[in-house]
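The structure is given below, and queries will be raised subsequently.
Partial view: only certain chains, each at its native spot in the assembly.
Here the chain labels run A, B and C in written order, and each chain numbers its own residues starting at 1.
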Amino acid sequence: MKSAVIVFPGSNRERDMLYALELITGVKPVAVWHTETTLPDVDLVVLPGGFSYGDYLRTGAIAGRANIMTDVARKAKAGTRIMGVCNGFQILCEAGLLPGVLMRNAQLKFVCKEVGLEVANAKTDFTSKYSEGQVWHCPVAHGDGNYFASPEDLARLEGEGQVVLRYAKGENPNGSLNDIAGIINDRGNVFGMMPHPENMIEPLNGATDGRVLFESVLEAVA
Amino acid sequence: MKARIKVTLKNGVLDPQGKAIEGALGALGFSGVESVRQGKFIEVELREQNREKAHAALDEMCRKLLANTVIENYAIELDEK
Amino acid sequence: MIRNDVTITPELVAEHGLKPDEYQRILDLIGREPTLTELGIFSAMWNEHCSYKSSKKWLRTLPTTGDRVICGPGENAGVVDIGDGQAIIFKMESHNHPSYIEPHQGAATGVGGILRDVFTMGARPIAALNALRFGEPSHPRTQHIVAGVVAGVGGYGNSFGVPTIGGEVNFDPSYNGNCLVNAFAAGLADTDKIFYSEAKGVGLPLVYLGSKTGRDGIHGATMASAEFDHDTEEKRPTVQIGDPFSEKLLLEACLELMASGAVIAIQDMGAAGLTCSAVEMGAKGGLGVELNLDMVPCRETGMSAYEMMLSESQERMLMVLDPKREKDAEAIFHKWGLDFAVIGKTTDDLRFRVMRHGELMADLPIKDLGDQAPEYDRPWIATPKRNAVAIGDVPAPNDLGETLATMLALPDMCSRRWVWEQYDHLIQGNTAIGPGGDAAVIRIGEGPKALAFTLDVTPRYCAADPVEGGKQAVAECWRNLSAVGAEPLAITDNLNFGNPEKPEIMGQFVGCIQGIGEACRALDFPVVSGNVSLYNETNGKGILPTPAIGAVGLLPDVSQRATVAFKAADETIVLIGETTGHLGQSIYLRDILGRRDEGTAPVVDLAAERLHGNFVRSEIRAGSLTAVHDISDGGIFVALAEMAMAGGMGATLSTPDDLPLHAWGFGEDQGRYLVTLPEKALAHFLGRAEMANVPAICIGQTGGKQLTLGAGTPISLERLTQAHEGWLPNYMAQAVEV
């Protein structure tokens, strides 16, 4: 599987993502600098975590309008799989590729800890190797992960099975509506999540639950 | 020309910061605070001297970047003169 | 604009923190009255913070060399060889005064400064830690300072992208007017690609990189050396704002530039920014420096030479570049969106010249600015020894279990989860042991090698007995590293004290250094970098002597590491080390019985320390232990409770026959560990301990959901956990950072 990771000024989990992708897919991913205008031809485009542009103004706002995002939108339309993790999720929302927005955590504090994630939809390319309702463990590390969408958008997301991951009961770390941790677009190729599966891939991390997500994509591509 | 832009959350949009400030004010002993909403206040200095053109440019800046119109409203104020 | 040709009055000299005899020294050195810019330069170079004038004499007594030491104190950070052509580069630094004035930004820029020290030398930061000390919880400013400092430390490190993996938090009334924020950072580099600040070559361009210069923190360095009084409010506009985003860009740009081979020398702009960095680079290289300030990228208009030389704007660097590579270098910086300007050159005449608008604003002998700084042998009085407390004079608690619960919920003893959950401790994906254990462990690259990090000091011991306290701080670090299975390599220190012009305070300082030096020599644990923060006093009252130690250890194989959590039921708990029931200066005496500052500090037997640590480490590496925890504050009972809470499993202890239970369990004798192992392995283990001459006794079994402490009433784990986890979040519940 060929993959690309977009690097914005202020991205800081791109190295973690590059490492995870290479470890799990066996192919070295391409790092793409934000000023580029075209993405390479790949099976998966990843927007990694971090504080692009310092997360100033709004998280993901400035990166959401970077040069490369025009091609991300084009690729999304053409059906390429796109995944945003943490800041990447925030950027996809700001760029309008996913509905809603990630607001400041309800406690107004950055939160880094392991949480349980419940698979709300196991029929996506990103979660097919989990089972529906399964709870797996994954770290979160963010200050703005509080998912919000208009009542109409929310109803649509829930109705169409576009809510893919939820924080397990009682473990919502940020006040997200409906405990939403990850969503997918209606077409099923653009996926965003706040937690960091790339930091849960080898025994050193305490568990390898996050690996399954990458393996799902790998299987979908094959 | 100087401009001031107020970006505020739309009605019905959750405002965790406002809520927390409200709580904190209560804890500090301020009673009678019914609600708090937090927004942004952006001051822009423009080379443009024509008020209309300046306003049009600022409006575009707001729509393209300064406000997320899914959740935010904005208001532009230009310096007198 | 501030003029340069003002008359230098005694008041102006005093405002620059220079004493009359120090000013006379300046007059003698340059043979004329200085210009205002020159006075500013001298005040920056000669204040306590930059010149170490009160501490130098004593710092020289510390051991700073060793087989693995590549570079000791004197550079931006210490460099230690970890094998395979790799080095760990680390240092700790204080940002105490700025953090008291503006907790969030003060702490944030403290973290920014220490990260810069590390990557200036060519290292990519892999770990950050922080030692924090706040006033008593009931003090009206404490909550605000805790909230701001923690948000500031986290905000900067999280955005920059370094895992913040450990540290310390203490509360004490002596910090009411002077909080301590000591930030530690470590980075990884190849031993053949380390960069130093010594300029080489005449006529080479001096390049300014990073953010623009503003009027931030002018007089910040001077402020850091002045005692606070009630007019602190007046000093406020000197705060600097941190911009972790720019720092991250600066990191990437610097590393890219270094890899390109263009960098000859590099120095970050820290305290007293341009002045200190330019003087140091020139003086170290035996070269003069000429600056043309008109070329300095400025954020504000109309800045004078004086202001530019003293500005402490953050996220800036100074480099000497290979002139042939200037264009490539500029391209790299523009790619990262950072300012780049040639602002001067090296010369062969050993003068430090500063030009502004074509006028010579300063012309000083560059070497003398550093070498001729005053150095004091300040008078000192040794701290009087405290009287010992006899065990018989220390009553037992009514209910041992409840007392343990109370102890675990004390401000100094409760869980720090509220703090570390605000720090990204997982980024970079190499965190093998995060916050909450004895030492944090970070894998190097793809392993199997790993490094362990810890920060420690027990200020109440240092106050009671500076020498023993100094020894104890080093020994506890050494112990924490050993407890995870790491070989202790080297330390950095951050010496926080009150006003050194008072002989009693100077006595604390001297005693602590003696103790630190003694422990470092006995444990082969050299000091490779450090920082001194003096004048931590408000209205004449000094802080507890707080020589924080930061230490680094090496694990050859990350899979051979130990953690504190109990792993399985029915395992045997073994106590390593000698127990005498030392209750002097203990948490039990101070906080349970309210007998503050009573008794002698525990004595550290360095030979025993070494023996026990080496034994525990070799057992961890042999895979014979299932859990390991060192014993510190609160004694055996607290250590046991921590292991139980971490593992979600209780334990039953037998009753000692030679000591009262409370003295045995709450005493704070040094050089001890608790370890667990399967019962069937016990006999062999005890045999090996005996062979090694290490005291080891079996004290109980794991299992169940409660702690049974000898004859005491059992207490449930749930109750202990609630108490332990509850205090800090409850205390901070009302604090909001807008």
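Rule of thumb we're sticking to: a residue touches a chain if its C-beta (ideal position, glycine included) is under 8 Å from a C-beta of that chain, and two chains touch if they have at least 3 such contacts.
These figures come from a predicted structure and were not determined experimentally.
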Full complex expressed as chain labels with copy numbers, beyond the one copy shown: A x1, B x2, C x1
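The rule is simple: only the chains that are shown with their structure count from here on.
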A-C or A-B - the one linked by more C-beta pairs in contact: A-C
Mean-CA-position distance for chain B and chain A (Å): 29
Intercentroid distance (Cα basis), chain C paired with chain A, Å: 36
Sequence positions of chain B contacting 2 or more other chains: 17, 20
Residue list for chain A, restricted to those that touch at least two other chains: 108
Touching residues on chain B, where the partner in the complex is chain A: 13-14, 16-17, 19-20, 40, 64-66, 68, 70-71
Chain A residues touching chain C - in the complex, by the definition given at the top: 9-10, 12-13, 15-16, 19-20, 50-51, 53-56, 108-113, 139, 141, 143, 196, 198-199, 201, 204-205
Complex contacts: residues of chain C adjacent to chain A: 151, 154-155, 158-161, 243-246, 248-249, 336-337, 420-432, 443, 447, 558, 736-737
